[in-house]
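Here is the structure we will look at.
Note that one protein chain of the assembly has been removed; the remaining protein chains are unaltered in position.
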Amino acid sequence: MDAPAISRIVPLLEYLDLAGIAVFALSGAVLAAVKRQTLVTFIFFAITTAVGGGTVRDVLIRAPVFWLHDNSTILMCVAAALAVWFTPASLWKGRTLLWLDAVGLAAYATYGAAKALAFGVAPLPALGLGVLTACVGGIVRDLLAGETTILMRPELYVTAAALSAALMVGLLALGLAAPVAGALAALVGFLLRGAAIWRGWRLPGYRR
Amino acid sequence: MDAPAISRIVPLLEYLDLAGIAVFALSGAVLAAVKRQTLVTFIFFAITTAVGGGTVRDVLIRAPVFWLHDNSTILMCVAAALAVWFTPASLWKGRTLLWLDAVGLAAYATYGAAKALAFGVAPLPALGLGVLTACVGGIVRDLLAGETTILMRPELYVTAAALSAALMVGLLALGLAAPVAGALAALVGFLLRGAAIWRGWRLPGYRR
Partner (left out) sequence: MDAPAISRIVPLLEYLDLAGIAVFALSGAVLAAVKRQTLVTFIFFAITTAVGGGTVRDVLIRAPVFWLHDNSTILMCVAAALAVWFTPASLWKGRTLLWLDAVGLAAYATYGAAKALAFGVAPLPALGLGVLTACVGGIVRDLLAGETTILMRPELYVTAAALSAALMVGLLALGLAAPVAGALAALVGFLLRGAAIWRGWRLPGYRR
């Protein structure tokens, strides 16, 4: 598929971008709650977690940074922070953070790879960019809070992002319609990450 | 106010940029001193702390990165590092780091928001960009040194940056002259952060 064809596809996938923003914003706010921060810090964490991945992607592919030219992304992040602040804490307890992060991971890996292709990036770097941008939100969130980054957890994490991004690059190359390819790639990556959270699936670690 | 009008305003605010560079450079060098580093590391910390915030801002708004096209910013940072290295340590003890950081925070939040507006960024993201860029210098400094980031301290920090940035966006929208708006916005944010340092002012943390 040629580049103009791919670039017409990206608007069809905006639901993945919105899903990534919403759930990463929530996950940032939830971590701020765990850390007993103030409402302002909730908002700060929500924004940086939600826009971190997409911002790095846009800077690297030289696209206009997606959240700068209208107020809607910031408003979504503020809404997410308020939601976590005002609703009962029991909603956000336990593994909620991991599941929100899993949705964001799969959505951003898929959308990131597609947007990179649309801006003329070669297939393997597009896959890499999908992974990198899916992981940046969680990494920034964890570094700011002084947590060990989620990358180092034993269960499958980077692998799930790589699966979504690779499927997206592959399915588009096979000529699948973008909304179908996007939904499929995001779903499969999410299921793999979900199995990792639920069942503790993991790849073998290095042992020598 | 239209974008060209705003862009004529930015040069009038360069004193805020210079203040941010100088005090963040000093604060980076002071942390290097606390960590018993070498003179070269003093310079490295001074530069990364001083230019970190403005660099992220310029990359995101697609402006030429402000410190690359002449030697003066680097020379200021080297001078700051030498100043901390050669003067009596008693000058830099205690809460000096916090106060320097407070000046840089207010100056960069104000200038960052104004420069973002001048490059066509919408009001809420411009506010966010003021906050983000004011905080990046301190975050990078603390991460490099292996310290908990200043963001997580209980007293008002992000809030003070947000106040300066919001005032700047608001006062310019109301038509105030840029130097007046800039001085006012930076002063009020600094006073709030100062009260947080001096009196321990804080917002309520999350408790559920």
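Letters A and B mark the chains in the order given here, with residues in each chain numbered from 1 onward.
Everything below uses one rule, namely that a residue touches a chain if its C-beta (ideal position, glycine included) is under 8 Å from a C-beta of that chain, and two chains touch if they have at least 3 such contacts.
Bear in mind the structure is a predicted one, so any value in this text is a computation, not a measurement.
> Touch as defined at the start, partner being the missing chain; which of A:97, A:121 or A:145 qualifies?
Touches the omitted chain: A:121.
> Determine and list the subunit A residues touching the chain excluded from the picture.
Listed in rising order, the touching residues are 59-62, 116, 120-125, 127-129, 131-132, 135, 139, 143, 148-149, 151-152, 156, 158-159, 162, 202-208.
> List the residues of subunit B that touch the chain left out of this view.
Per the touch rule, subunit B residues meeting the hidden chain are 32-33, 35-42, 44, 47-48, 55, 59, 64-65, 67-71, 73-75, 85, 88-89, 143-146.
Please note the rule applied: only the chains that are shown with their structure count from here on.
> Express in whole angstrom the distance between the two chain centres, defined as the mean CA positions of subunit A and subunit B.
29
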